[in-house]
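Have a look at the structure that comes next, please.
With one protein chain held back, the other chains of the complex are shown just where they sit.
Letters A and B mark the chains in the order given here, with residues in each chain numbered from 1 onward.
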Amino acid sequence: MVSIKQFIANRPTSARALATLVATIALLGLAIIVDPLNDTYLATASIMAIAIVGLSLLIGLSGQVSIGNSGFMAIGAFTTAIWAQHHAHFPLLGSMALSVAVSTVAGIVLGLPSTRLRGPYLAGMTLAFAFAIPPFIQSLGTFAGGSGGLYFPTLQTPAWFASAIGEKDNPLAANNTWGAAIAIVVAAVAFFFMANFFHSRSGRAMRLVRDNDVAAELVGVNVARTRVLAFAISAAFAGLAGSLLAIIQSSVLPQTFGVALSIELLSLLVLGGLGTLGGAMIAGLIAAYSDSIVSRINSWTGIDPVSNLGGSLKGIIFGLILIATMLLAPSGLAGLGHRISRFVRSRVAQKKALSVSETP
Amino acid sequence: MIDLLTSRVMGDIFLGVTQGVLYGLIGLSLVIVWQSTNILNFAQGAMAMFATYVGMTLLEHGLNYWACLAISVAAGFVLGGATERVLVRPLYGKPEINSIVVMVGFLGILEAGAIAIWGGTSRMIVSPFSLSYFQHNGKTIFLSPFAILQIAAAVTVMLIVAGLFRFTKLGLQLRAAALAPEVARLLGVRVNRLLTLGWALASAAGAVAAVVISSGFEGLTPTNMDVYFVFGFIAAAVGGLESPLGAVLAGVLIGMLQQFIVDYAPPSWASFSPVLILVVALMIRPQGLFSKQRVRRV
Partner (left out) sequence: MNSQVPRLAFRSVSVEFGGLRALSDVSFDVSSGEIVGLIGPNGAGKTTAFNVACGFVAPTSGTVEFPDRGVTQPKPHDLASIGVARTLQGVGLFDHLTILENVMAGGQIRPGGGAFRGLLGLPSAGRSERQLTADALAALERLDVAEFAAKLPGSIPYGIAKKVSVARALMGSPTLLLLDEPASGLDERELDEFATLITSLKSDMGVLLVEHNMDFVMPLVDRLVVLNFGEVIASGTSSEVRSHPEVLAAYLGVEQ
């Protein structure tokens, strides 16, 4: 009889696959149960979690701060949208793969200067990139929809799915659930790969480069290539998230992918916890539910949601949380959970030790 | 001679320089902050915007333009100093990402806060200077009285900053405090106060830029400084974050380059040109074009 611990130690990939499968089934079940509105939230959470875990790899593992991942999301989203616009046939997986490929290339191109730049220079350069992308897309003209964006039908809920979940007569509900299901499955696969990478030797190479690049070179890590690789993978995940967003929303607007989105990604990542998978999942959920939480706060405090204050409340709260997290709990919510569980465990251990010593 | 002034090339140069001095000014304030505290202030533009709102909305209450400008600059000075005291001081000695995240968070608060207080719609700020270009023989010289104010304001601020840094004890102390805070402390320099002053000065200089920018065609909005921050950063980075003069020169250069690209190249190039300039400049000299510092590896 092999214990669970041994199984995880000896077959880590299988263990991760199993955990992913269980989580996916649970989330799919949830998507079927909840109402259409919550289905869109689940889809948003999955999409944002993919983008955030990609950013987490870049910042948390490789130590390179990017405020440019909204640009990669835009590239992914518009690649998918342009395909959908100009082709009668729209294969889901094909368009996602193409988006990932294009944004990976963009990531490598933007990552190349990162081999020579550090800290604020790099962050500022990625910011300039994020800033340039929406006007660049607009300037491409009708091909990319200009400033009006692109609208296209992508999601067609298969009949078997609608009848399987008992929503044959309610196409809207079936469509939302189908969208959530796709987002959940794609996110699950993405997180599975990322979990593998976090625990792989390449993943460790990134942490080596982050902590001490000279020592990393001396153990044989090609520092330049590792930095670019981090950008490439991060951009691939952002591109995948962008592609999914386009598919779920059946539309893209260049203005959606401005610097504000990059700042939101960074805020959520810091809030969830840098360099952790769990943190990225929490951050995704917060991203999805932040609007409804803010509207709760609005109604609770009696602030008119269409007033100036009501409209900017989310931005203010986000900024405050970001600063407070960084100054007070730099390891984010995931780190906070970890700290609390460690504290509780040590207290329990203390009590046990006390009770043991008290018994003669 | 006058005919030359109405030529297309001269028009581009005028427009480019008018825009470029503003990039240079924001770049300059980023350099001051960087030199004194080794932090890239992502909220520099937003702080300037906020200070501009504080002062210039008083125009609507009948206050004189110059008085409003003075109040904006004072507000910028106070905001800069307070930011250093409250937000930045806990960040010294912490990893770089902490300061980046905090300043980005502050940027978010300032922009959202400005919408909350003053609304998101653009406000026109009417300066005593005409925005219309000079005419000659039915042709346009792309300079206006306002453009001359723009350039004059930028040059004035730069001269004041240069004077402070070069010719007063304060400048020397600021540089000493940044380079070797411990030594400076031993020599009796009040380092903490100087760092606050550095931020206050930078923020005041930024406020001048923001007031001038907001008095132009685009007016004042909570996000109107974003683009100037990006270009100001590019100017500072191309100039090599350490060099105030480098930032100013790079700003003017970028303004002109951008204007020539807008005028002569297809429109999709214009949006990417500054990023390309930045990338190319940094690839050639990662430490900036005007910085004397050598890059050290081991």
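Everything that follows uses one rule, which is that a residue touches a chain if its C-beta (ideal position, glycine included) is under 8 Å from a C-beta of that chain, and two chains touch if they have at least 3 such contacts.
Note that the structure is predicted; figures quoted are calculated from it, not measured.
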| item | value |
| --- | --- |
| Among A:84, A:132, A:188 or A:208, the residue in touch with the chain that has been omitted | A:208 |
| Touching residue (missing chain; options A:90, A:197 or A:289) | A:197 |
| Absent chain, residues of subunit A that touch it | 9-13, 16-17, 192-197, 199-205, 207-208, 210-212, 214-223, 229, 233 |
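Going forward, only the chains that are shown with their structure count from here on.
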| item | value |
| --- | --- |
| Interchain centroid distance [CA atoms averaged], subunit A/subunit B, Å | 33 |
| Subunit A - residues contacting subunit B, complex | 59, 63, 65, 67, 113, 116-117, 119-121, 123-125, 127-129, 131-132, 135-136, 139-140, 214, 259, 263, 266-267, 270, 274, 308-309, 311-316, 318-323, 326-327, 330 |
| Contact set on subunit B toward subunit A in their complex | 34, 39-40, 42, 87, 90, 96-98, 100-102, 104-113, 115-120, 226-227, 230, 233-234, 237, 241, 267-268, 270-272, 274-275, 278-279, 282-283, 286, 297-298 |
